[in-house]
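Only a single protein chain was left out; the remaining protein chains are all shown in position.
Up next is chain A:
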């Protein structure tokens, strides 16, 4: 089993990339589990037809006993979808919520039951507190992939995340797998991303062009991989999935 996490500035396209990578890996016949670590609980939404699913914390909050099946939806091509969820907006602690949800998932034996080949943690925003570093801790993701555009705020957030990964090296946390450039067509975008990656002795492992097909696919509640499998955009996500698989040593594992 390989485990990886997507991090990056809010709204940069992490969930879109994660869902399309999940779909691409599932098309190859791999068993994929995608865990959305965001109180908005919309990471996996286009992998199961746009239906809102009960989050782990929704079920915990109810205080009644529940089974693993209650917090899991099996979506496109068998992708196992989970949403951690979060506290009531404006209250509680979202970071602690991520910890509680991931612990609950482990306690219910999710990894043993579904035996995924790949687990993808889709983590919101920046590593703002201990809770949001949970998916990169020992026992969770082995590699962190950071999504950025060439926009300054996105590069800044990506650098912060990369620094956190660097700081946690001595703790045996996840290592940096690389940067993914999700293009917004700003000036010198490739150069900025390459410079950022070089600062952390890493590389830009894939470039995803801005595509209208992403929103067109979302309009019909699907990923690009499902809605437009022969498009250039799908090809780029497929290439990204292949690169991630290679960097995580997936071929060696299989």
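Note that in this section contacts are C-beta pairs under 8 Å (C-beta built on N, C-alpha and C of every residue); 3 or more make two chains touch, one makes a residue touch a chain; residues count from 1.
The rule is simple: contacts and distances are computed from a predicted model.
Only one chain is not pictured, and the protein name UniProt records for it, out of "Extracellular solute-binding protein", "FAD-dependent oxidoreductase", "Nitrogenase molybdenum-iron protein, alpha and beta chains" or "Sugar ABC transporter permease", is "Nitrogenase molybdenum-iron protein, alpha and beta chains". When you scan A:46, A:145 or A:173 for touch with the missing chain, the hit is A:173. One of A:61, A:137, A:221 or A:243 touches the chain omitted from the figure, and that residue is A:137. Annotation: of A:48, A:61, A:96 or A:221, A:96 touches the absent chain (contact as defined above). Listed here are the chain A residues that touch the chain not shown: 93, 95-96, 99, 129-131, 133-134, 137-138, 168, 170-173.
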